[in-house]
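Complex shown without one protein chain; remaining protein chains in place.
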Amino acid sequence: MSIPLSWYLVLSAALFSIGLFGVLARKNAVAILLGIELMLNAVNINLVAFWRYGSTASLAGQVFAIIVFAVAAAEVAVGLALIISVYRRRTTVIADELDLLKW
Amino acid sequence: MATESIIWLLPLPPLLAFFVIILFTNKGKALSHSIAVGAAALSWLGSMVVFVRTLAVENFGKEVFQSSINWLPTGDKWLKIGVLIDPLSAITIFFVAWTVLMIFIYSIGYHNYGQPNGDHDRKGLPPHGATLIDEHGHQQTVPSIEPMYARFFAFIGLFAFGMYTLVVSDNLLTMFVGWEIMGLCSYLLIGFWFGKPSARNAAVKAFMTTRIGDVFMLLGISFIYSATGSLSFRDILNEHTLSVLASTTTPILGLSAAGLMGLLLFIGTVGKSAQWPLHVWLPDAMEGPTPVSAMIHAATMVSAGVYAVIRMFPLITAGFDGHNLTTTMSVIAFIGAFTALFAATIAVAQNDIKRVLAYSTISQLGFMIAALGVGAYVAAVFHLVTHAFFKALLFLGSGSVIHGMEHGVLHTGDHSVDPQDMFNMGGLRKKMPITFWTFLIGGFALSGFPILTAGFWSKDEILADAFGNGHMVVFITLAVAAFLTAFYTMRQITLTFLGEPRTKPAEHAQETHWTMTLPLVILAVFAIGFGWVGIPEKFPVLGGLIPNWFHEFVGGTLAERPEVLVFNMVPLMTSLVVALGGLLVGWLVYRNVKSAVEDKLQINVLKNKYYFDEIYDFLFVKPSYWFAETFAYKFIDQTIIDGFINRIGGVAQSLGTGFRKYFDAPVVNGFGDMVGESAKKIGKKLSPIIQRGRIQYYMVASLTVAIIVAILYYFILT
Amino acid sequence: MTFWNDPINFLAEWLRGVFMGWGMAASPANAVTDIIGIVVMILFSMGIAILLVWVERKVVARFQDRLGPNRIGPYGLFQPFADIVKLIIKEDITPDGADKLVFNMAPVISLASVILIWAVVPLASKIYGVDLNVAVLYLVAVGSFGTLSVIMAGWASNNKYALIGAFRMVATMISYEIPMVVALLIPTIIAGTMSVKGITQAQSGIWFVILSPLGLLLFLICAIAELGRSPFDLNEAESEIVAGFHIEYTGMKFGLFYAGELLHAFTFGGFMAVFFFGGYGGFFGLEKLSAFTWLSNPFIQLVVFLIKALIGYWVIMWVKYSMPRIRIDHMLLFNWKFLTPLAFVLLMMTALVDKLLAPTNFYVLGMFLSNVLFAWIVIEILRAYSKRERSVTVEPAEPVAQAAHH
Partner (left out) sequence: MTPDQFIFLLCAALIIASAIMVVTSKNLVHSALWLVATLFGVAILYALLQAAFLALVQVVVYIGAIAILFIFAVMLTRRELRDKGPQLNQNWGLSAVMAVFTFGGLFYILSSWSGFSAKAVEIPVGTDPLRMLGYALVSPDAYVLPFEVASILLLAALVGAVYIATASKK
């Protein structure tokens, strides 16, 4: 194991930022969810890396990663359901066109 | 099983039944009622076991069953909850268990189990009957099963849970929880047929009216908690605390702290037990199905109010020297006695069979309250128990009568006849013998028919206590009320059962199913037999034949056992005269009455219940509508709040105008204009840029700000 | 260590020695040896795939009362090679509107997903790719690449039949993955490990098929559905959607799909053997007798494994060529409303019985009887259900009509 922790952390920070960009800049709502997935994965890399580089006997990192899996799955299910429902009503999934929430 | 464990478990079966029925077995009718009745039977069994074990305990008043656990941490202490069975709750749990079980069984028949589904029954309305066609092609209308059958059993299960919780609680908090659960259930059950506007309104009325009492009760509980730091009965009702509370004065009406607490709690009871002036909800509550009326409004819930006062009796009477009533006690005695008389007079002029009973309930509860007000603790408990039995019996009996009448209505097809109006009945004695005899027993018990019935002994004891302690006003009021009670009871029996049928449906009325008559018979046994456990020792002839067990048992709850009264002939004769006289007069007057027109007592003021509904409508309901509509909504909401929001810009402008006017200074003027105008302009320009409704734009903006702040923070702080 | 006892390690050591002799450092030598091992494994599996083409054609011919390939080579054994030549020289078409990269990636991923499975297949106690401690999960994970390849192919073809076929296939695969995972958990629970080698070794005394016959049945059904073979071959229902997701593929690209499917079926046959029939071993303790020690020889084990896998494969073929197709909605309903709950209940029951009876002497009997009992209950429930269904449809509305006459 000759890889320092920093490599993982930097990689995950980069992945997180890319995901953030996706969330902020993509037009399509599905693509926004894709960005969120990237961010969640970045978090998971961190969790697992901290588990490996910390005390391997305490499994918090791995368990949290599993919970993040569950949360991600739930988030995708609900998110995509919402998007499909929105599409059914408005026939669009472009986030910029869904702008009724203003005064 | 240890007795304490059983007590803990007592309320649970009905609660489980509620959840199981609501969540899983809503579709299955037989399954639902089996679960509910099974749960009630389980609780009943537990209650009986507990009760029998209490009997075995020597000197039970001092060594009670209790157990408690830590529940909520409050700072460094724990708020404890627990269960307590002392003589009072033992006797209460005894009658609660019996009446609840009876009512559960009765409900099966009342809601027409086993009958076909109605032709056009809908949820939220009473069943209208079903048309059957037999093999010969004859069409026949029979009662149909309640469309929300399972739901009813779920609700009464929850109700039973509330009642058991209240009774076994050893502290005010869980007692109040049970109290409120029952309030909710009474709302749900009175409005059970929510398709009827009258039922809806009655439900809301009951909920709102009792809520007034509950708020005061909560105040009382809070007061007790802040003063004593505990809500447990054992902590509050010990002599040391009570003497401290009794000697503390409060700025309100010159009452002692104990007196004020007692009064606040008593107001809760006034609401729950439908005492004047909060009695208005109970008669309307008759809109619910009859088992509900019997259960909530006769046997258990209204009893809970009295139970609460009895439970807090030492607090209420703190500072009472035995002769001169404290202010609180006077208030209680007055309200009780007044209610007893007042409700009795209204009952005389009611035609609806259930409404008569409703007012009679209010009146009888007034008896108990008055008894408590004059310090007659045991008598109040005694009457509470006997009343629960015979009033449940009467209500169930009236439900049986209505059921029989409905059968007649369906059979004849004459839907213009109101099956609840007593003037449409008559002669039911032959059609419904079991109902008649049990109703007669219940009615006689209510009137206090001498020697034989339970009501006589308990009522007599109240009168004797009032007389013996020298409260003549109370005594006379109650005596008059007792006379009226006997009178309207006989009126009811005469109109309903005696004479000849006045309408076709009454001719075709039919005895009801055994699930309905069996509870009647069992309750009738108690309505007679339960009086014999409390015969005063000094009573002529009978006294001492059976020891006055009740007095010994219940009296043991109090710190000092109340001394046995000196026997006096005056109250005994009074109760004999009023009971027999009332019954006789009632029979004489109504034996030949053919219709409501001939009834001399149809006085408008009585018929309209002294216009209390109208008065309240005028005094409270209309003003609160006005308050809500005109003041809160139109004035506060629309004018002030909305105006404030809408017109900030305008206010800024008018401020500027004000400045110009009053100072007449062009500089200030110009400056004000500039500020106002530019704020407006900036707002208009910014609004489409900033507020786009685009989520990503918001996110970018907030992230930008966050990052800028973070950078500044880092650079400035480091 | 001789070649006969441990052929793979023997050869690897030898290769490593050769490379080191050439002046390589230790770690690159290891890496190169590993890569050679991987290539050999892939070649072996591809060789099996070629054989399977012949087996499949021969067997289907027998089922349909034909002779099958019999012209090229003995018993037509060289027919697959002719097929391969044909596929290679066919025109390689990429449709106009297709998404080229995705279109061309799909068959590769499809075959890769199958070959990746072979990394954990225990051919013999000493012949296997890697002994992964999460091999069962690996099996499922790699399978999801197959799903991906299907949807890639269906979407990239720019053809509505392809897309519909892909949707059907993916819906099936994702749905049936759930009972499949549960079915795989049953041997896992009994053996107490997820390693396929561990599971194989756990069956040296008794095959899991006796402990959990229902688990086998469940696994078989799910495997057939995962494969998209009849009766679950909705994805390629010729009469409806021509050929499903690979409609636009020609030449060797189609060949990759085809080979992948055959190999996948064979692999499932192999896993049936591994999970329920003792894999390469499972001689009921026979190999411990001195007269039968030769059963532990890797080559014997390899042959045993291949025979068992072929039998499993043959069962899958048997089902395929004798069953009609089911409708897609029935198929999904069957999964969600029957198979999935059944699988979960079965899993719980297995875990419970396993936990309760493991230390006792009644273990085998208890497990078997509990399965029988469970099967009986399920059949009774199904019977009651079907009776109710039938009574609803059959009962005419006559009484009402009669009533109207009155």
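Note that the chains take the letters A, B and C in the order they are written out, and that residue 1 is the start of every chain.
Criterion: contacts are C-beta pairs under 8 Å (C-beta built on N, C-alpha and C of every residue); 3 or more make two chains touch, one makes a residue touch a chain.
Computed from a predicted model, the values in this text were never measured in an experiment.
A.B. asks: Can you list the shown chains that the absent chain is in touch with?
C.D. replies: Counting the whole assembly, the omitted chain is in touch with A, B, C.
A.B. asks: Which residue among C:Asn5, C:Asn133 or C:Thr293 touches the omitted chain?
C.D. replies: Among C:Asn5, C:Asn133 or C:Thr293, only C:Asn133 touches the chain that is not shown.
A.B. asks: May I ask you to list the residues on chain B that touch the chain which is not drawn?
C.D. replies: So the residues of chain B touching the unseen chain are 694, 696-697, 700, 703-704, 707, 710.
A.B. asks: Footprint of the hidden chain on chain A, which residues?
C.D. replies: Spelled out for chain A, the touching residues are 1-11, 13-22, 24-31, 33-35, 37-38, 41, 44-45, 48-49, 51-53, 56-57, 59-60, 62-63, 65-67, 69-78, 80-85, 87-88, 91, 93, 95-96.
A.B. asks: List the residues of chain C that touch the chain left out of this view.
C.D. replies: Touching the missing chain: residues 27, 31, 99, 102, 132-134, 137-138, 140-145, 147-148, 151-152, 155, 158, 163, 167, 170, 174, 177, 194.
To be clear about the criterion, only the chains that are shown with their structure count from here on.
A.B. asks: Select the chain at the greatest separation from chain C, using centres from the mean of Cα atoms.
C.D. replies: B
A.B. asks: Centre to centre, by mean C-alpha position, how many angstrom separate chain B and chain C?
C.D. replies: 68
A.B. asks: Could you give the separation in Å between the centres of chain A and chain C, each centre being the mean of its C-alpha atoms?
C.D. replies: Each chain reduced to its C-alpha mean, chain A and chain C end up 33 Å apart.
A.B. asks: Could you work out how far the Cα centre of chain A sits from that of chain B, in whole Å?
C.D. replies: So the centre of chain A lies 55 Å away from the centre of chain B.
A.B. asks: Using the touch definition from the top, which residues of chain B touch two or more other chains?
C.D. replies: In chain B, no residue touches at least two other chains, as defined above.
A.B. asks: By residue number and range, which residues of chain A touch two or more other chains?
C.D. replies: Within chain A, no residue touches at least two other chains.
A.B. asks: Please output the residues of chain A touching chain B within their complex, sorted ascending.
C.D. replies: 20, 23-25, 32, 95-96, 98-103
A.B. asks: State the interface residues of chain B toward chain A in the complex, per the touch definition above.
C.D. replies: Residue positions touching the partner: 687, 691-696, 699-700, 703.
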